[in-house]
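With one protein chain withheld, the remaining protein chains of the complex are depicted in position.
Chain nomenclature is as follows: A and B, assigned in order of appearance, with residue numbering initiated at 1 for each chain independently.
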Amino acid sequence: MDGFIRAIIQGVPIGGVFALVAVGFVLTYKTSGVFNLAFGGQAFASAALYFKLHVIEEWPQWISLVLSVFVLAPLVGLILERVIFRHLRNASDLARLVVSIGMLVLIPAVMKEILDIATVVKHPVGILPDGLHPYQLFGRYPVSRDEISQVVFAVLAALLLAALFRFTALGLQMRAVVESARMTELAGIRSDRITAFSWALSSTFAGLAGVLIAPRYTTVNETYFFVLVVAGIAAAAIGGLTSLPRSLGGGFALGVTAILLRTYLPQDSIIANQIQPALPFIVLFCVVLFWKDRATVSDPLATVDPPPPSSASDDRGALLTWGTRGFWSVVLGLMAMHALVWGNEFRTTLYTQAVIYAIIFMSVTVFTGIAGEISLCQSSFAAIGAFATMQFADRFGVSVIGGAFIGAMIAALVGAALALPLMRLGGIWLALATLAFALLFESVIVNFDWVGGLVPLPKVPRPLLGTIDFENERTFFVLCVVALLLVAFVVVRVRNGTTGLFLTAMRGSETAIASIGVSRARLRVTAFALSAGIAGLGGGLLGMYSSTISYSSDFGPFIGLFWLVLVVNLSTRTVEGAMQAAAGFVLFPEYILKPLDLGGAYQYIFFGIGAITFARHPEGILEFQKRRSMNSIQRRIDRRSGRSSSSEMPSVDTPTMGTTS
Amino acid sequence: MMAMLAIITLGAAACGNAKADKKQVVTTLAPGVTTTTADTAQNVPVDEKGVSATEIKFTSIATGENNILGTNIMGAYNDGIRAYFDYRNASGGIYGRKLVLAKTRDDKLAFNKVESQAMIAEDDSFGAFVATLQFTGAQDLADAAIPTYGWGIHQEFSDNLSMYGHLGALCLGCIGRTSPYVAKTVGAKVVGILGYAVANSKVCAEGLRDSFNKFEPELGIKVGLFDVSQGFGLVDGLAAQVTRMKEAKVDFVTTCMDLNGMKTLGDELKKQGMDDVVMYHPNTYNQKFVDEAGGIFEGDYIAPQFVPYENKLDSELQNKFFEFTTKAGVTPEELTMVGWINADMAYTGLLKAGPKFSRQAAVDALNQVTNYNAGGLVAKIDWTKQHSDPKADPSQRGEFECFSPIKVTGGKFVPAFTQDNKPWTCWSNETSDWSEPTQMAFAETPAG
Partner (left out) sequence: MNTLLQAVQVTKRFAGITALNEVSLDVAPGEFVGLIGPNGAGKTTLFNCLSGLTRFDSGSISFDGVDLSGVAVHQRARLGIARTFQRMELFTGMTVRQHLLVTDRAHSRSGAMWKDILTGSKARRDELQRVDELLDFLDLGADADRDVAALSLGRGRIVELARALMTQPKLLLLDEPSSGLDISETEVVIERLHEVNRERGVAILLVEHDVEMVRSLATRVFVLDFGTRIASGTTAEVFGDANVQRAYLGGVS
């Protein structure tokens, strides 16, 4: 009993921080439908400012606290709402998610540039002086000042929120919006003001959580806040992403459960070592799987994504088609020449990397572009491919190319297996479940000897085909290009074939596709498996390229988020989109940032800005620019040849139809 | 679809894998390669990358921006290299050439491979210095056969003959006597062992557990808590673990965690009234960090990866270190000495290679050295074998297991076991059984 009480007392403070995150998260989700992953960035922003003001500049604690939590945090929230998310009200789940991931990366990068704390060697402290000072609760349970402040602020925030909801007009209106945004609008309440207010409030919660948790670490680094947010999301998921009191309770429950498990699980047991570190992710995964139905009943935002416009290239005439094809052939030809002939070996390796990432990114083309779903675990599929290649080649002596194909198949099987429990999930819930899987993969699965076994270093040899030794970077580049062409061929064939047709139809209406005799389950499994298989193949090649598998820097869950955003930003619908995203991913830092002498933060800043512009052009910037320039060129061609505007041409050129009749 | 893939796979299986038997072989150098001081002034034309008639250029790759530990890695490391080069250049450099740290690259945590590849592509440096939190470019540097000297905390320094960690190849998870010895010294009865649920940390912690268990009959120290369930990032803290340690009457704690973990652990021990528990730190050799922690670490033992600054030796290399860092206006930190030692390794390789040196010659020559010790600043490294992971091949283990810890006394670092100018507390590696250590010094033994 003593141990039980002690565990609760130890779990409540961190639970309070989780609860703050969860409540803030639910506020914005309910009022604006944004699944705000940028929350981690917002928490970081306040923690960083507090650190700068109080620890570095040595301002008094309370001024620093007010400025960072009660000025900066609401301001960040307001800016996010006014400048970005307000314009996304009618955008798809995917668009909003992508923008929030962009912000997750952008906010810390900007804060670090402004505050100049990237290389400061000092340690964060809490909001009370001498935060480690212990008190004896009931004379026997020690708690520190930092922990007391965590509990007090979480409870205060909850009480204030309750009072706000109960006693103020604004609060009542907010509650109404939280219950049903649509109803509120019908009732004539301007939800704009309320949405803005909830963002400011939610951001304050994020900032508070950030400042409260910061003293746990030796430095203020955004990575730590991402982890915090995942735990917060798990707590919010317990509240179905909609209930504030349940999210609050979920936060505390999660904190206490973690400590209880640590107190009572047998030491050094499989459960303690494997399950414990993954607790929030397991909770998240299970909640999404088993409680999802209850949660979505009241979800007014569960709408079908608007149908994508037809691809820009569908509307162009033959001359322009050959023109653009010619242009790209020349560009790609020049790049290939640069990689193979003119450039030094470093250029070759860069291009090889771009080619491999293009393969991996095509898994997004399949899953998001064609099937219209969001997966946040593509990096795990790629890792599975890489590890399987390593296991088969290094430990079982199979040819490494064979290993890569086996790896792709294993990834496909895992994808298919994952598709089964996630069958009924769509949109944001699928995104959540796949994110949980990616985190689970990282914290548990990758450590198994038969998967990654990161010690000793997992090494992948280069292939040897007859007399062709792919140790040579140029030969290996050619091999990767061949793989890319093969994958691109498969993707295009599938997109234009029956499977693509079925998937497009399913995006249009899940009910109707079943009513004409197509199994949604099988279609879903197919999409998952193909996408995972492609990612796995790319992962295997990346392993060969690198010789050693660096899981955390190449395949971590947040890398996967980064990939998704990049591809979606450019274009998920076309194979070129994936290629250009890969080129951007690999070549941009080297060819643009380095010559301009811009620091690493700028990559993230550009990335974030890219995500914002994406919000305006949900089909992808590339697709948008392509359409615009093609239309103008087409008009010019038409004018010269005396035809009328292209828009009146029947679009017979749609993928499946055009060719035979 | 499956059938098609299977056919491709079978076809591919008929072919082999490159690198299967391409492991580098140590080329034996003709015996009697000796150099005299006169030789170091001899400037012979050399056709090698990064070498001109007047200079030998090096590049460093270190983690600056985005260091999640909040320590000063890049700055301190580069300072250490520069100070060493200043020292050698003050007496004319080597072979009539100045040693120059021509380029410093910041891998920003995530770009180690890119920076390594870019360095290889530019190919304008004789060798590389590496002090990073991740070492994803290791294989590239090894394949390019660029002599690479680095902060030896990564496994990547094993298995490549042109790569030198400042500690020799790591023995992650091996049976070791240092930690049990410290526990015995402080009269501990029950030990707590903590690690992260991350591969490296876990393997290391398991090694500690196995060591304590193995020596329990001799030392009477029990493992009271072994916990590797904490995810990296410590979201839910170490409160429960510390409570369990308290219940198990743990009086000594040792870990495989980073600075973050040590701080959280220290905070939690203090909170739960366990200030008097002694900690043995693998990685907290940072006076500033200990100062800021405000007394939590009092009485603890810390093992730096070299002879600590507080332990003044009768060693030219240590004296020169203080002289030249002071001259450069640098306050020594942990990585400053690592940079200094790495620079000495590079210099030693050149020195042994002779005036007609090349990259390969520098590597081969250093790999002949059986007692490398940086003027006594590190324990003896036998480069003829300490390139391989000793856990995989015990015959490749170095002759001694040594450490040179300090004890936090009155907030200051005081050398712990040093005697008669012998800073190293060592055990023979002929057996991994328990024995009392011997105090040793390595500087007096002539190199080679």
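In the analysis below, a contact is a pair of C-beta atoms (placed from the backbone, for glycine too) under 8 Å apart; a residue touches a chain by one contact, two chains touch by 3 or more.
The model shown is predicted, which means the values in this text are computed figures rather than measured ones.
Participant: Using the touch definition up top, pick the residue from A:T223, A:N496 or A:N631 that touches the left-out chain.
Facilitator: A:N496
Participant: Considering the complete complex, identify which of A:N221, A:T526, A:S550 or A:Q603 is in touch with the unshown chain.
Facilitator: A:T526
Participant: For the chain left off this view, which of A:R96, A:R262, A:R462 or A:R507 is in contact with it?
Facilitator: Touches the omitted chain: A:R507.
Participant: In the complete complex, the non-displayed chain touches which residues of chain A?
Facilitator: Spelled out for chain A, the touching residues are 306-308, 310, 489-490, 493-494, 496-502, 504-505, 507-509, 511-520, 522-523, 526, 530, 650-652, 654, 656-657, 659-661.
Everything below uses one rule, namely that only the chains that are shown with their structure count from here on.
Participant: Rounded to a whole Å, what is the gap between the Cα centroids of chain A and chain B?
Facilitator: Chain A and chain B have C-alpha centres separated by 36 Å.
Participant: Which residues of chain A touch chain B in the complex?
Facilitator: 3, 6-7, 10-11, 14, 118-123, 132, 134, 142-144, 216-221, 223-224, 227-228, 231, 255, 258-259, 262-263, 265, 267-268, 272-274, 276-278, 280, 344-347, 349-350, 393, 398-402, 405-406, 408-409, 443, 446-447, 452-457, 459, 461-466, 469-471, 546-548, 550, 552-554, 589-590, 599-601
Participant: Any idea which chain B residues touch chain A in the complex?
Facilitator: Touching chain A from chain B are residues 2, 5, 8-10, 12-20, 22, 64-72, 74-75, 106, 108, 110-114, 117-118, 120-123, 134, 136, 138-140, 143, 155-156, 172-173, 197-200, 202-203, 209, 225-231, 233-237, 239-241, 243-244, 259-260, 263-264, 267, 270-273, 288-289, 292, 294, 296, 389, 391-392.
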